[in-house]
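All protein chains but one are shown at their positions in the complex.
Moving on to chain A:
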Amino acid sequence: MNAMTLLLTVMSTTLVYSAPLIFTAIGGTFSERSGIVNVGLEGIMVMGAFASVVFNLMLGKSFGGATPWLGLLVGGIVGLIFSLIHAVATVNWRTDHIISGTVLNLLAPALAIYLTKLIFQGRGQTDIIQYPLDTMTIPGLAQIPFIGPIFFTSTSLVAYLGMIVAAFGFWLLKYTRFGLRLRSVGEHPEAADSLGISVYRYRYIGVLISGFLGGIGGAIMAQSITLNFSISTIVGQGFISLAAMIFGKWNPLGAMGAALFFGFAQSLAIIGKYIPVISGIPNVWFTLAPYLITIVVLVLFIGKSKAPAADGTTFIKSN
């Protein structure tokens, strides 16, 4: 492999592997900014992955090329509905956020495989989908010399979409009235409540956004990497997204940057053996890298001070 193709391969696998993490990590950011800890991202991704694959297999013929994109939407909607469990439990029923998130993680694989077996005559995994989210070359941009071939040739369009969502999310949180209110219920719900902001409503919105984006994340994973649904479709990506959110200091752009970095680390596990300097390092170290780096970053740079002040607390409205 020459340097150019190598660079291109690194770039495109990084984007492919980052895309699910970008969406899910931004989702987690919205939930936690509203004050609801969401360790259930993994379960939400499972449901999104499951729904998109079923949709893709069942209705692929009717929608043709639009199928995988509609699949993302379907995954997002199912993720959103699934996250309602977390919202009701944490916002209304005062459940510990981590217990409730863990319930999502326990429930999702069981429910998704149960339904898979019902739909596909007892088989625990689906067929390979016929309409995957392929890598594509972006017309126009790909013609730019040097940059074009590396960034815009056979690349993951959906990862770029994720970057746009990150920028939009950043703007939404930082510069709009909606964002200010969402952050205020995560920092000091009593104060927000005294100003007439509905803490419950904004916390619901935060969790549902995480459900929608997490579902999309799962759908991307299933439709661009594993290409079917089974128990091993989502194995830890939700938790890596959670790490990306923390690494990115609860900021959508930061979360995106961290997701790109973790995607890069995962892509090294796949193509590391072709890169001269690091080809001697056993693969397991690249697999472990995102997790180890998260711990180191957490210890060295973040501590416990940066999370939204009321993250993980239950707000009880007094009459």
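The rule is short, and it goes like this: contacts are C-beta pairs under 8 Å (C-beta built on N, C-alpha and C of every residue); 3 or more make two chains touch, one makes a residue touch a chain; residues count from 1.
Criterion: contacts and distances are computed from a predicted model.
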{"item": "Absent chain [UniProt protein name; select from \"FAD-dependent oxidoreductase\", \"Succinate dehydrogenase/fumarate reductase iron-sulfur subunit\", \"ABC transporter, permease protein\" or \"Heme ABC exporter, ATP-binding protein CcmA\"]", "value": "\"ABC transporter, permease protein\""}
{"item": "Residue of A:6, A:103, A:136 or A:271 touching the missing chain in the full complex", "value": "A:103"}
{"item": "Sole residue of A:73, A:136 or A:231 that reaches the chain not shown, by the stated touch rule", "value": "A:231"}
{"item": "Selected from A:205, A:243 or A:265 as touching the chain missing from the view", "value": "A:243"}
{"item": "Contacts of chain A with the absent chain, listed as residue ranges", "value": "39, 85, 89, 93-96, 98-100, 102-103, 105-107, 109-111, 113-114, 117-118, 122, 231-232, 235-236, 239, 242-243, 246, 282, 284, 287-288, 291-292, 294-295, 298-299, 302-305"}
